[in-house]
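Note that one protein chain of the assembly has been removed; the remaining protein chains are unaltered in position.
Let's look at chain A:
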Amino acid sequence: MKMAPLRQLLRRSRFFCTKASAGGRHRRNVKQVTRSNLSTSLEELRAHVSDCDFIALSLRRTGSASAAWQRVSAYDTAEMAYLKAKRAAERFQVLQFAVCPFSVRGSKVTANPFNFHLFPRDELKIGMPSYSFSCQTSFLESLVQEDFDFNACIYDGISYLSRAQEPAAKVRLGNPVHCSYIVKSPSSLSVADAVFVGRIKSRIKQWKDACKSSSTKTDDALIRSLRQLALGGEQYGSRPCMNIDVSTERQVQLILEILVEFFEELVPLIIPAKGGGTQAVRVVLTSSKEDKNLLERELQNLEDEQSRRVRGFREVIDLISASQKPTVSHNSLNDFTFIYNMFVAPLPSNVDEFICSLRSVFPHIFDVTHLMKEVVPIEKTPNVSASHSYLKNRFFAPIDMEVPCKGTENEGYNSHGHNVVSICHLFAKVCSILKLTPRTGSPDARHEDIALESYANIFGPSIVGPVGSFEESIRVWTSSTRAVSTEDIVFLWGFSKGLSARTLKAQLGGSPDVFLEDCFDVRLVDKSCAIVAFSQPGLSGKLLSLMSSEEISGRLREMVSEGLKGASYEVYKRICRQEGLWEGVELADAFDKALADSNPSSVAESESKRSEIYWCSDSIINLDDL
């Protein structure tokens, strides 16, 4: 601490790279980007992206999960994990998006962090990109701790539109679209078409001739405007133009075909209708071939400009995607559900579809948490800084971080979004420990790095549950890895609140006909609900049928009469799929609602879906990740 001023002075006076082994000392070197400096920063980023090996990403959100059970947990299959992440991505908003292109050369890592401030401002007044978003006060307060400037974010944050929203936005804007290609329609002209073509053709000719003749003569203004009125002509910039109203897309096609004849002078523009489709075709008269080229270039620029304005921050995403460089994040399922939803398209309802579609946008995604799993038990490393200190104490893998210092705080550099640099650092460190040398040299060499590639694109419930938030946090699971089929899982609720997993287990042990000793384990999901995992097949079904039968006896009977209820993993799946059941803070509420609401139609629905989830039913959950 006492060294700090000196070091700062040194850094400022030298004004070039500082080196350090830990992440802490580059804190001020993150370039902050708002809408005022987006375009210049974009060029800078483009250069760094083309030079780098990897791109690390880190997102700051307005919230994560509304209730403890809604967090992605180890008892979730891939599908459940995805549904939970999807729900969060659809509710919450990203306020900061840090991007850090970095290169690894041996033990040296060079990183160039950018932190983009986002706000889903409806720039075009069309209800996009986002109608509303949720905030969790605890998340906003942690931003306050970091001295986050909410005014800057809301006033100057960069907006964006997803790829799916962009075409819709263009239609809603109603700006004319230049259309240069015309495909001759295969079908022959009907009588009505022929009449239409003849009428339009003569109208265009008349108008064109009139314009030409008027341009040679010097009429007075009154006559010119009268003529314009009579012919339906208008001005497009400095050039004369005419609007031809259309009622069907067929007519648009026909008009474009007619215009082929006049291609040397006339440029067609399509004016979209508000509700979609086409309202009119605008024909612009140019004075020469050069003039026509000029107009076409102008139109192209206009369109590019508009597209840039519409895309906003998505330019960055498109840039990363186009580079095909591998991306690195700390929790890829959470990050990429947000990224997909904000910048690609609404999230598909199915996890396979999501992963498949995501891969076409980001072909290589590395999850640092997943890589860390190879080295350390997951519960030791709930976040980036915990991972850092864990590795630091156990492994000798010095990494030389270099974050070039390009400016001062006044020039828009500070520590916000610094987490992304820590992710780069952590990634390099874990790779070094795992002896996965990230490639050096030519870009092609990367694909030869099969060892590292085997870690790419793995999504799953990789996050730990809230450490310590579970009562007592007693670890009921044995230390050996044990996989449990979802069929051997039973959810229990309705026991007295505040019971610990151990006590519950002891109580259940009083019914030895199902709860054979050493054949089951109990864990709390939240205060209201517990999971029982059987290590013998068939016991879960036995328990559930026993609980609803007359034969129930002993301690279990007592517990059931006091309100204990049970359900299979299938019911849990139904809860995850049916958002209407997500209300309530506690999982027990959702279970009660799900059971009360098991009407014929939803049963039919789940049966029809059963075939597609069968692959899921033998999917395993790794209880050691708890």
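As a convention for this text, a contact is a pair of C-beta atoms (placed from the backbone, for glycine too) under 8 Å apart; a residue touches a chain by one contact, two chains touch by 3 or more; residues count from 1.
In this section, contacts and distances are computed from a predicted model.
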Name the chain not shown, per its UniProt record: "Poly(A)-specific ribonuclease PARN", "SPRY domain containing protein", "General transcription and DNA repair factor IIH subunit TFB4" or "AP complex subunit sigma"?
"Poly(A)-specific ribonuclease PARN"
Contact partner of the left-out chain, one of A:Q136, A:S307, A:S323 or A:S535:
A:Q136
I'm checking contacts with the chain that's been left out. Which of A:P101, A:P120 or A:G417 qualifies?
A:P120
Sort through A:G63, A:P404 or A:G541 and give me the one touching the missing partner chain.
A:G63
Taking the entire complex into account, which one of A:E44, A:D156, A:D318 or A:E558 touches the absent chain?
A:D156
Per the touch definition above, residue among A:S323, A:N350, A:T503 or A:S535 touching the missing chain:
A:T503
Missing-chain contacts mapped onto chain A
1-2, 4-5, 8, 34, 63, 66, 93, 120-122, 125-127, 130-138, 140-141, 143-144, 147, 149-152, 154-156, 274-276, 408-410, 412, 414, 472, 500, 502-503, 578-580, 582-583, 585, 597, 599-602
